[in-house]
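Take a look at the structure set out below.
One protein chain is absent from this view; the other protein chains keep their places.
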Amino acid sequence: MAKDTLTPIASILSKSSADIIENWVSLQLANKNRSQAVSDSSLTTSSNEFFKLFQAAAKDGNIENLNTPEWSAVKLMLSDLSVSRARLGSSPSETASFVLSFKQPLFEQLNKDFGNDPSLAKMSWALSVLIDDLALVTTEAFQKTREDIIRRQQKDILEMSTPVIKMWEGIVAVPLIGTLDSARTQIVMENLLQKIVDIGAKIAILDITGVPTVDTQTAQHLIKTVSATRLMGAECIISGIRPQIAQTIVHLGIEIHDIVTRATMEDALREAMARVGWYSYKEADAKDEVR
Amino acid sequence: MDRIPILKLGDKLLVTIQVDFHDRVALALQEDLTEKILSAGAKGVLIDISALEMVDSFMGRVLGNIAKASRLLDCETVLVGMQPAIAITITELGIALQGIHTALNAEGGMALLERLIKAKSNRGRTANASKIAGRPPNLQRG
Partner (left out) sequence: MLVKSQEDRPICKEDDISIVRSSVKRVVALLNFSLVNQTKIITAASELARNTLEHGKGGHALIQIIDDGTGRIGLRMIFEDTGPGIPDTDRALEDGFTTGNGMGLGLGGARRLMDEFQLESHAGSGTKVSITKWQERL
């Protein structure tokens, strides 16, 4: 589309700016379905701000390509608006309709000034596409904010679900809850090994009472954790092996013969304390099992 | 060529591996240590890798070989101070480091060596009480 067909839009925006804004704001305020989350005054402010930026961006006649630098201020304003309105409880469609509602006053003004001009259809179409795209910017920003929140929460859940607790002098424990996949294992290992260093632990108890099933994959992850713990110079005890899990482990033929296992956390703690105590008081009798 | 210094502390040898553990340096250490174990009559070797920022399969193999060779000379090896990130990485890589003892830090490593050496000499005494008193069985064969 030739630029000169579209330049009149810029002149309309500057010539009739007061009319368009007034018209737009009153249209929005009159909308009965408007959410109560956004106050009248903030609506007027954002409308004015949007219009000012829109006018500046369109002043050279580019209303076709949003990826040019002159439109970046408008897009930024809309993203910010979308994020702040989302926080106030607005839905993404409410924020999008803020932008879309701009069409009506704009088209009315166009109609008034170019009613008989054959290029009216072209101008309306170009503006319509432009405003639709701007509305999409708000939706995308909303989505992105949501995604960021979800990602942060996922990370929080991962970290919260793998606390490493100091049980006794030299003994730490990790109650594992939920499925043990490789991302989880990674975090468990990192937290556990760091805690071992921090408190100088000699024994780590991995409690799998809260792990619903143990398959070959999960067992592999457990074995990895035990190996890494040993490399640090600490021993691992796996506790909380429920009868079904013991059955599965045997059934799958998973080899965990050199890993110390106990039925309950209590048994594991007793074993761990015996070992820690054994080391400090009966050194002279230490046997080969001492690593 | 750079060589890693080997310190003698009683019947134990102490090695601190510094940040860049080049392949040649690693191989030289393996050689030097074996010789030093014999010349010093060492019963234990403590290798501190707390300053090391990575261990790849080559270094893992050198460390494993050091432990194997030392054991042939009736000497125990304890690896201390491995960083958590390295422990996780070499587990993922698949290095087992079998036959090598580990401890959290130099202090724990020394205590562990002490226990290992004592346990061995006790066993040696009971097993060989009627033969050569006080000498560990391994030495007879070696």
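Chains: A and B, in written order; residue numbering restarts at 1 for each.
Quick note on the criterion: a contact is a pair of C-beta atoms (placed from the backbone, for glycine too) under 8 Å apart; a residue touches a chain by one contact, two chains touch by 3 or more.
In this text, all values refer to a predicted model and were calculated from it rather than measured experimentally.
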Could you tell me which of B:Pro5, B:Gly41 or B:Gly94 touches the chain that is not displayed? B:Gly94
Out of A:Lys15, A:Arg87, A:Lys112 or A:Lys155, which is the one that touches the chain we can't see? A:Lys155
What does the interface between subunit B and the hidden chain look like in terms of residue numbers? 20, 22-24, 53-58, 60-61, 83-86, 88-90, 92-95
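As a convention for this text, only the chains that are shown with their structure count from here on.
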Name, in rising order, each residue of subunit A that touches subunit B in their complex. 186, 189-190, 193-194, 196-197, 200-202, 224, 227-234, 283-284, 286-288, 290-291
Note which residues of subunit B are touching subunit A in the complex, please. 79-80, 82, 84, 86-88, 90-92, 96-97, 101-105, 108-109, 111-112, 114-116, 118-119
